[in-house]
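One structure is given below, encoded as structure tokens.
Incomplete set of chains, arranged as in the complex.
Lettered A, B, C and D in written order, each chain numbered from 1.
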Amino acid sequence: MLPPALLLVLGMLGPVAVTIGVALRENGPVGAVTQPMRDPMVVHSIGKTLLLAVTVTIATWICGLLFTLAVGLAPRVVGQILFGILFLTFWISLLVRTYGWVLTLQPNGALDTLGRSLGLTDAAGFGLFQTLPGLLPPMVHIMLPYMVLPIYASLQALDPAQVRAARSLGGSEFLVLRRLVLPSLRSGSWAGVLLVFILSLGFYVTPAFLGGPGTQVLAMVIGVQFGRLENIGLTAALGALLLIAVLVLYAIADRIFKISEQWERV
Amino acid sequence: MDALRDALPRTRGWFTAIGVLIAVFLLAPLIAVLPLAFTSSKYLVFPAVGFSWQWFDTVLTDPAWQGSIMNSARVAVTAAVIAMVTGTSAALAVRRISGGRRIVRTVLLAPMVMPQLVLALGLYLTYKNLVGGTSLTVLTLGQATLAMPLVFVTVSAGLAAVDPNLSRAAQSLGYRWPSVVWRIELPLVGRSVISGAILAFAVCFDEAVLAFFLVPPSQQTLPVKIWTSASENASPAIAAASALVICLAVTLLAVVALVGSRPNKQEAS
Amino acid sequence: MSVNVTFDNLTVDLGGTRILDGVDLEIPAGSFVTLLGPSGSGKTTTLNVLAGFIERSGGHVRVDDKAIDDLPAHARNIGFLFQNYALFPHMNVGENVAFPLRARKIPAARRREMVADALRLVQLPDMQSRAIRSLSGGQQQRIALARALVFKPALLLLDEPLAALDKQLREAMQLELKRIQLETGTTTIAVTHDQIEAMSMADLVAIMNKGRLVQVGSPEEVYRRPADLFVATFLGEANLLPVSGGRVTGFRHAAATSRAEGIGVLRPEDIQIRPAAADDTAPGKVELSVFQGNRRRVTVRCAGIDTPVVISAPPSGVAAEVGDEVHLAIGVDRVHVVPAS
Amino acid sequence: ASNTSSGGGATSASSKGAFTLPSDINAKWPKLSSTEVVLAGFGGETYQVRHQRVFDQFSKLSGAKVVDAPWDYGKFLNMVDSASPEWDAIDFDGYSTVALIQSGKAPAKLADWVRRCDLVDQAYQDYAAGSYAYSVVLGWSSSLKEAPKNWADFFDTKKFPGKRAFPKSIYAGTVEIALMADGVSKDNLYPLDFDRAFRKLDQIKGDLVFYDSYAQGQQYIVQGSATMVAIANSRMIQLKKDGKGDFTYEQAVLYPWGAFPITKNAKHADAVNALIDTMSHPAVQAEVARSLYLGPTVSAAFDLLSADEKALQPNSDENKAKAAVVNTEVAAKQDGEYVKRFFDWVGK
């Protein structure tokens, strides 16, 4: 129908086309790819971006898997509360949560104070602020719902009869967990992993607030360039690069793992 | 799920403990921010000292904060309405098309994975010559685009619970499709439409990246005001504003849960 | 009001596969036809094409000898009863039944009369303002029927109308449907899974398989004289005995009808167990004897016949114990022969 | 290019008393036709104070409303000689203004009737008026047992424990600081030896915690996230008043003047000139110095300040003598490399 098509064209497809168009116009078709690559800072940031995305994805996967199982296994009420908390944080402004992490992680901030009172750390604190490991907790925090949703869907799709079958066939808890439950979560895990990876590639707010000098991800570079508007060509080229990477990955992932269907469960 | 609980009586406890730990982790940043909204110190410093409402007072009475709340509300309402109309019609349309449904869905949901920064860049580049690139109108357009998929999925989920035969029945009873949509499908997914619109509003109200790059300074929205305040003065007003944002999110979520927990009429039958 | 319906080489392709493959069927005005066939054979699709919900790919559908291929669903004047009734949950009973009249812009006073008439027809007057949720399955069924009939459609289509009801209610509604159809005279096509139901309600049974119409005929015709092996085994239980030279292998006395070579279709109730050998009997040994309520299902292994012969015996008449030597006789003229495969 | 972020932002102005613009301030103005003037500034409380004390009265007097625009270096570069600029002027550093002129993108000259500022380098007085001086000082938390004396102490992590707050998106002052810490005398900094500076900076990179804005730097000190900071003088004055820390003007990196360069085709040229004229008035300069600790660029303004007030200004005679004064001319030439080297170092 017309209204959504119009909105998509005006609000997404048009801007996407223009970004790519500007990238090509300013740099030429070859330059659009090679020109950003000549800047060591860009190459560096692409590496950082990939590293961050991969670590965040793995960490989120582990947390997501554990959390999903917890939701599924905890007493019903506790499970509902856990899920409620996940959703609550999901709907709370990204900015606010990120700022909360700033206050938590900064040297002598909430975490250090807590750590010191528990005797876990000395005056120097944990030293997570503005480091790559320090980006992990907030990023995982933000990505967790995207991971839990598809895995939870897989868990729900797990036929209770199969669990009962495994049990009545004499399976021990470990056997049931390892040979039945975990394999059943595979497709949900893939969907979540891809979703989180894709989202991590273009993530801006958290690195902007919590990133230190060593954590200049691609989105940060684009953000800084965008803020200055000195080099529209480079900015557009970087934007187009990120965009194409994300959209291609998304299209492929959606084909194979139907990740777009995961949103239905939000 | 019950079967699973029963199947793993011994490991359950461990997982529950881990789940609770992760939940604490999820709440940690909120726990860090909220008390600071009531600090009586003039600096945004942890832990909070004393107790005072002064920062709420600041946020609610200072014209700059007030204006930003108004701007946010205006943009979010408009964007949510646009998202509601477009998302709902998209959901209704996708139900009708037979071929290529997957591709259409993929495209419709693409805004959810688009890096918002790049979307902001694209919007800026596209509209800079038309409206100077930065205006509430462009921001509204961008946020509506971001929020549309939310309405789309909510309404799609609602529609999925509506028996497709209802539409066919209405048709065979003598109605053209516009009447079928109007008399049968919309009334039945009314709650989903409203839930979707509320979620869209919540998302737009909180949206920071597009707003940061697209709004003119005289028309900052609340998240941008929080963002810039964080770099201008680090005052506890930020925490107070954050607390308000959290309250709003909780309220909206509760409303959605209430609207959503009563199923669309179809499902109740 | 009754119309005839003709499918003329109707073909439907959906998602790249052929769902209906040249269906030809003539339905006389005022008759009650049941469509019977295995799951996925295209029964629902056939109804949907007729109702205008699915586009045909080839062939024609004619109503009263006029092609209706290009009429949209809302203009076809067809009453459709869905398996799950498809009542509008946000309207009450009266609103549901009045819905098609509203579409036809019938004045309110007349509308009220017609709704009341329709509700009387389905024996549920005084239900106008009840909520749909508050109705039992059988009541919903009747309301849906009232809604499908209130605008006096030329044609009534029913897709598994009774599948969701339990046994007792289902049997009552079969009679009810038949009564209403006779009363209104509306040409009716019903899809069903249940053979007994199909035979009980219909003037004509149309049997489908893999998107094709295999046989049409009166219930007795399709049961007694199946067109091929598929119909023979799909409808009721059948012993399939090779026939050559007009005689049934193993039962030299039994003369074949219709053709001299092929497979003889013998219904279990057409074979009798005789205690003693006679001219017209064949010997065998009881393999299984299972009590099934209104009959005893006895399987007998006979010399020269590969598969055991299944016999419907009275539940408690001639006692045939497992292992007994028995003698089987086939009723005269009971051997219908179909082509081998 | 630059963003030194005005060095401003002394919140909760010290002089609470009412301030009224001198009545003769518009004596030389021609008749103004514009109803607004668009100024790209740093917003925040600094500008709130400016509005309260100066801009609002200016608007009443001139009929031109002062509209804030968000400060953006790149945008201004695009705008300065465009046909239809969005902004009329921007709050700029001296060396950025000089770099602009050097690169051939000179902003519009001030109208003849606008007051000139005598503390601005002679050659640029036609372009730079109404602005202020500020410095990047060494500040420390009151939790520190012993007060550091100079940048060498800032780099001495053995003697002074704790993190140092250092700018990340603001680069100015950083190289000068490193060089002084490495023993270069404050008077021999220019031209800057970047290799030496960044070698020195590498030494303490692990002990730095970076801020994006002076406010964040301030917050680090209060929170205890850092014990020392390199930050604008106004911010430290404020912290000192609240008893959270102290600072020294010793070896402060002093930016002796700034500018409000005007776009070539400014839509409200008349009003923006009048605004700059107003901001150049000694009384206004003194008021800004009092309330925001932004040093006057008109010597007459000092005469209006009390001794205590003078002692707080970054460019009072006494403090200027302690400070490393930025060589605007050379800094402008080296700015390009400065930016690149700094952000490369930060991003590494």
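Keep in mind that, in the parts below, contacts are C-beta pairs under 8 Å (C-beta built on N, C-alpha and C of every residue); 3 or more make two chains touch, one makes a residue touch a chain.
Keep in mind that what you see is a predicted model, and the values were worked out from it rather than measured.
Counted over the whole structure file, the protein chains come in the copy numbers A x1, B x1, C x2, D x1.
Quick note on the criterion: only the chains that are shown with their structure count from here on.
The central chain here, found by comparing per-chain C-alpha centres with the mean of all protein C-alpha atoms, is B.
Centre-to-centre spacing of chain A and chain D amounts to 39 Å, using the average Cα coordinate of each chain.
Measuring from the averaged C-alpha position of chain C to that of chain D gives a distance of 91 Å. Across the assembly, chain D contributes 223 as residues in contact with two or more other chains.
Multi-chain contact residues, meaning those touching two or more other chains, do not occur anywhere in chain C. Taken chain by chain, the contacts fit none of the simple shapes, being neither an open path, a ring, a star, nor a full set of pairwise contacts. Of all possible chain pairs, those that touch are A-B, A-D, B-C, B-D. Within the complex formed with chain B, the residues of chain A that make contact are 1-4, 6-8, 10-12, 14-16, 18-19, 22, 63, 66-67, 69-76, 78-79, 81-82, 85-89, 91-104, 109-110, 113, 137-138, 141, 144, 155-156, 158, 160-161, 163-164, 166-167, 173-174, 176-177, 181, 195, 198-199, 201-205, 209, 219, 222-223, 226-227, 232, 235-236, 239, 242-243, 246-247, 250-251, 254, 260, 263-264, 266. Only residues 42-46, 64, 132, 216-218, 228-234 of chain B touch chain D when the two sit together in their complex. For chain C in complex with chain B, the residues that touch the partner chain are 51-53, 72-80, 82-84, 86-90, 99-100, 103-104, 132-133, 147-148, 151.
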